[in-house]
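A protein chain is absent from this complex, but the other protein chains hold their places.
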Amino acid sequence: MLGLNKKDFQLLLIVAVLALLAPFILNPFPEGSGLAQFNAGYPDLMQRFVIFGIFAIGFNILFGLTGYLSFGHAAFLGVGSYAAIWMMKLVTLNVIPAILMAIVFGGLFALIVGFVSLRRSGIYFSILTLAFAQMSYALAYSVLTPITGGETGLQIKATDSPILSNLADGEIGRANLFGMEMGSSYLMNVGNWLFTFNAGYYIAAIFMLISFYVSIRIFRSPFGMMLRAVKSNQQRMNYTGLNSRPYTLAAFVISGMYAGLAGGLMVAMDTQVGPERMFWTASGEVVLMTILGGVGTLIGPVLGAGMIKYMENIISKINDNILHQWFAFMPDGIEDFLVTIIHPFIGKGWHLTLGIVFMLVVIFLPGGLVEGGQRIAGWFGKGKKADAEATDTDAGTKPAE
Amino acid sequence: MDAIILQILNGLDKGSAYALIALGLTLIFGTLGVVNFAHGALFMIGAFCAVTLQRLLGSSRTIVDETQKDFLGNPLKVEVPYVHDWFGPEMGASIIAWSVPLAILFAIPIMMFVGFAMERGLIKHFYKRPHADQILVTFGLAIVLQEVIKAFYGANPIPTPAPPALTGAFDFGAMIGFDPNTIIYPYWRLIYFAFAAFVITAVFAFLQFTTFGMVVRAGMADRETVGILGIDIDKRFTMMFAIAAVVAGLAGVMYTPINSPNYHMGMDFLVLSFVVVVVGGMGSLPGAVLAGFLLGILESFASMAAVIDLIPGINQIIIYLVAIVILLTRPRGLMGRRGVMED
Partner (left out) sequence: MGILEIKNVSKNFGGLKALSDVNLSVEENSVHAIIGPNGAGKSTLLNCLVGKLIPDTGSVTFMGQSLLGRKPHEINQMGVSRVFQTPEIFSDLTVFENIMIPCFAHRDGAFQMNALAAVTKQKDIQETAEAILEDVNMLDKRHMHAAAMSRGDKRRLEMAMCLVQEPKLLLLDEPTAGMARADTNNTIDLLKEIKEKRDITMAIIEHDMHVVFSLAERITVLAQGTPLVEETPENIKGHPKVREAYLGEAQV
C-alpha cells in the first residue's frame, strides 16, 4: 500500500490512528481528578508533539542515516519561522503559503550551510554547523533586527495588512486555512471528560503524517541505502564509484526542509517568532529527542519528541503541594523526606530529570526507547521476535560461520 | 595605538579563560581520545567552589549585642562569622575578603576528585564507543551538573568580589608612556592573565620535564606502543583527566570576580572553547593556547566602536566566522597534527 511494504504500512497506520485520536488518548483522566494534570490532550501541547516530531524525523534523516551529527539544526527551524511570519504579515494569513515558504527557506539555508559544512566530517562538521547556527542566532538578535525584530521577535500586529486578506482597520489578523482559524476548537463533553479537537493540531498532525510517510519512503529507497553506506564506510563507497558528497548534501537539505516545515508550523499555530528559537540549546534539544527515541529508527524520533515535550510540560507543572497530596497517606516524616528527595527533579528542575534520563539512555540503551521496547518485547516472546526481525529489516540473526 | 593596546589587554582575560578551558579539553582529547562536552561544567564547578568557600567562610552565628540598639530600641542582633571568633575580627574580615584567591586551595582537591570520579565512573566506559556517543553522554552529564548547581545555588548570578586590595584599576597607559587615562586596566584582569600564564606554563613544564609527563606525551603520540612497553598508561591518563579538571576549575575560580558565576556559564564557555580547540587544531596543546588568546583578542577588537560601525554585528560573530574560515582553509586547524579525528 502507498508503495510501502506491509510492515511499514502497518506502522504508518498505527501512527495515523494515534495522531488522529490523540485528543482522546492523551486525555485518559477525567477533569478535576487528581491525575488530570497528567493529561496532555490540550491543543498547545499536542501541537508541540507533532511539530517537534517533524523536526526530529528530519534530523534523523541526516544523523540516523549518514551519522553526521549536526549541532545547528535549530537555525533552519528559525529561518523557516521567519519566512513564514513574513509571508503572513505581507501576503496572506492563510497558513499554506507560509508553510511552503518556510520549507523553501529552510531548505535554501541548509543548502548554503551544508555546502560549506560537509567539506568536513566528524567533530569538525559538528563544530561548523554549530558555528553557523550561533552566527545566525547572533545576527538575528542584533544586526538583522529590521528583518527579525531583534530580541522581541516578530508578531502579527494590528498594523499588518496582508494584501490577500481582507482585514478591517485595526483588526489583528489570525492564521487560518481557507477561513478556518488555527485557534478554533471543538469541545466534546463525555461524562467527566473534556476532549478538545483543535483545527491547528489536526493540520499539524496531517503534515506530520506526510513527513513520516516521506521519511519511510526515504529509509527504504536506494537513496536511503546510500546514506547508510556513507555512515558505514565512506572509503568503500568512493571506491565503489559513488560520490558521497551530493548524497550527504541532499540528506542535509532534506532535513533542513523538515526543520523549516516545523518552524513554519510553529508560526502557523502561534503567530510569533523570536531568535531564541535558533539558540544552540534548541539544536541540542532535537539531538536529545532523536537519541532518546532511537536514532536511525523510523518511529524513534517521534517517540523521543513526544516524550521530551511531555516531560517538559507535565513534570515542570508538578510542585511540592502536589507531591504532598500524593504522599499524604504516608507518615509525616516519610512524606516530607520523599518530597524533599523528589523536589529537585520536578518543577523547574525538570531539566535535571531530562539530563539523567538522557544519560541513562546513552549508557544503557544506545538504541533509545525503540531498543527498550524491542528488549521488553523480547522478554515476552523470544521466538516471535526473531521472526519479526527477519522480515522487518531483511536481516537474519544467524551467527557467523 | 593606545586603543589597540587597550583592546589587546581587554582580550587577554577572556582569551585566558578560553585558553585554559581549551588546554584542558585538548589534554583530555589528546590523551584519552574523548570529546568532553562536560568540560564547561568543570569550569562552572570551579567557579562555584569559590562561591561555596565564600559562603562557608561567611557562615556565622547570631549574637545579641546589648551595646547597640536598633531603631525600635531593642538590642541589635549581629551576625558574627565564625572566622572572626577564631582569628579575631580583623584577620577574620580579611580572610573573608580574600575568599576568591583562597578558593584556589579549596578547589584543587575538589576538582581532582570530580575529575577522577568522572573519568573512572563514566568516561572510562566510553573509550571504545564512537565519538558521537562520547559527545552525547558528556553533553547529558553537562546538563545534569548544571542543573544540580542550579538546584543548590539558584538561577541568579552570585557576586563574588575580588579582595578589596585587588579591585580597582590602574593607569597602564601612563606607565608605558602614553597620555594618562587612555589605557585604564583593572588589577584583577591582569592577575587573571598572570595566573593563566602561570598555570599554562606549569602544565607545559609538567609535561616536558617530568617522567610522568614524558609518558603521557608518548601516550598521546602512540597509545598502543606505550602500552606494549608495560607502562600502565590508563592510570596516568586518569591522572591527566583530573589535572585537566583542575585547570578548568581554577580558570573558573579566578573568573568569578570578572563575571558573577551562574549555572549556565559553563555551557556559554564550552561552545566557544570547542571552537577554540578546533581552530587551534584538535590535539595540539600549543594550538589550543594560541587560538584561545588569539580569538579572545580578536573578539575584543571586533567590539571596538569603530569596527562595529564599519561591519555591524561583527563582534557577535567574529569567533564563529574565523572558525569557519580556518576549518575550510586549514582543515587541521592552526597547529593540528596529521591524522587526528580525520575519519
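Here are a few things to note about the model shown:
When the chains are written out, they are named A and B in that same order, and each has its own residue count from 1.
Following the convention adopted for this analysis, contacts are C-beta pairs under 8 Å (C-beta built on N, C-alpha and C of every residue); 3 or more make two chains touch, one makes a residue touch a chain.
Quick caveat: nothing in here was measured; it's all calculated off a predicted structure.
Judged over the whole assembly, touch between the missing chain and the shown ones holds for A. Checked against the hidden chain, the listed residues A:119, A:174, A:231 or A:343 yield one contact partner: A:231.
Between the chain not shown and the residues A:10, A:184 or A:221, the one that touches is A:221.
In the full complex, chain A touches the hidden chain at residues 3-5, 214, 217-218, 220-226, 228-229, 231-233, 235-244, 246-247, 250, 254, 390, 393-396, 398-401.
Keep in mind that, in the parts below, only the chains that are shown with their structure count from here on.
Mean C-alpha position of chain A lies 35 Å from that of chain B.
Interface residues of chain B, counted against chain A in their complex, comprise 35, 122, 125, 129, 131-133, 135-137, 139-141, 143-144, 147-148, 150-151, 155, 267, 271, 274-275, 278, 282, 312-313, 316-317, 320-321, 323-324, 327-328, 331, 341-343. Those residues of chain A lying in contact with chain B across their complex are 67, 69, 116, 119-124, 126-128, 130-132, 134-135, 138-139, 141-144, 280-281, 284, 287, 291, 344, 348-349, 351-352, 354-356, 358-359, 362-363, 366.
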